[in-house]
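Notes follow the structure.
Missing here: one protein chain of the complex. Every other protein chain is in place.
Entry: chain A
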Amino acid sequence: MASVQVLSIATPPVSAAYKAPSVPSTSRISAPHPSGHRTLLPVGPAYINHLRLSLHHSHSFSSLDKHLEAERERLAALHGEDNAGEDDLGVGDEEESEELLALDPKEWKKQDHYAVLGLSHLRYKATADQIKIAHRKKVLKHHPDKKAATTTNVSSSLYLAGVNQNTNDDAFFKCIQKAHEVLTNPEKRRQFDSVDPVFLELEEEMPTLAEFKSKNLDFFKTFGPVFDLYSRFSKAQPVPGLGHIDSSKDEVEGFYDFWYNFDSWRSFEWLDKEVNEGSDSRDDKRYTEKKNKSERARRKKEDTAKLRGLVDMALGLDPRIKRIKQQEKEAREAKKKAGNPAAAAKKTKQQEEEEKKKAEQAAKEKEEAEKLARAEAKKQKAAAANAAKKARRQQRAAEEGGAA
């Protein structure tokens, strides 16, 4: 809507004697300057509106109003959330639940670092820049210096006036710092991502073979997300997707080939038991380390086996594999039929038998030959040993004789 110029004047009333003058029907406004007499300066939003008016709305203000209204609504919908001036790379603001704020920094190993930094919608996909921005946002909000100023003293005791009694108010800040420390260190972040609590939860819900069969689930809807979930651990990116029912043979084979040779970066150092650093006992430390190592290996093995099982299961259930096998079979048969439909089958039977016989014979011959060779070798060996014995005896006799 056009801007309304509000005048701060109030006109006095019309006198009763006033009679509206009759307007001559020929009255017109003076002819405007002809087009081309004035050249607009191409600047400013007003100029853009003028262009819209003349180019797209055929000089109709009501049409332009509608357009601008629609445009404004669209923009409001687009930039609804981020009214902040600075670009936050889509980090946004997440709600902080009571539980999150009540986290104990001592239990930092168990906390969800992404949730602490307000990145739970991004998780392992968060970039270093996003983590930096999220951390900065959280620090601005939760820094103890800010808290001290805002917390009101509950107790009105004279002695405690001005003393900050809420000594635990930087707990969440410590959690934030810990989360930042973990997520900015690539190695630590990898370890944490390996055992990401949200992932573990999702992993629990994986379908079993029995479940799949009993509930008659859709193959693609069931396994698609599962493989997507696991693809994050692949060293090689991008990971081929499960595809769809009409995927070609190459695609399907490529997919299973990739997953059977899956190269994972997942590791389980995060779940290690703490080595008691303060302990003097070297043996104790070594024992814990050893246990941790074996535990890690066990978990890794389990993980690999689990994934392997998953791929096996998928391969077994994949409707495309059945289809491909069927197609191959049909192709083979079609080939056979195309050659010599009647004789081909018989011939092959005969040939097969002959070949079998031949093979058996060959195997037998080979076995016999080997047997012979072995016996020969044995004999030779024995002879050589006897000869050596004889020679030694003779030598000894000669030496004894010499000495005597």
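Please note the rule applied: a contact is a pair of C-beta atoms (placed from the backbone, for glycine too) under 8 Å apart; a residue touches a chain by one contact, two chains touch by 3 or more; residues count from 1.
One rule holds for everything that comes next: contacts and distances are computed from a predicted model.
Engineer: Could you tell me which of "Large ribosomal subunit protein eL14", "Actin-like ATPase domain-containing protein", "NADH dehydrogenase [ubiquinone] 1 beta subcomplex subunit 9" or "GATOR complex protein NPRL3" is the UniProt name of the chain missing from the displayed complex?
Structural biologist: UniProt lists the chain left out of the view as "Actin-like ATPase domain-containing protein".
Engineer: Taking the entire complex into account, which one of A:Leu7, A:Ala76, A:Leu140 or A:Ala210 touches the absent chain?
Structural biologist: The one listed residue touching the chain not shown is A:Leu7.
Engineer: Using the touch definition up top, pick the residue from A:Arg52, A:Lys132, A:Lys188 or A:Arg323 that touches the left-out chain.
Structural biologist: For the chain that is not drawn, the touching residue is A:Arg52.
Engineer: I'm checking contacts with the chain that's been left out. Which of A:His33, A:Lys221 or A:Arg282 qualifies?
Structural biologist: Spelled out, the listed residue whose C-beta touches the missing chain is A:His33.
Engineer: Touching residues of chain A against the unshown chain: what are they?
Structural biologist: Residues 2-7, 9-16, 18, 20-24, 27-48, 50-56, 59, 61, 78-79, 82, 85-90, 129 of chain A touch the chain absent from view.
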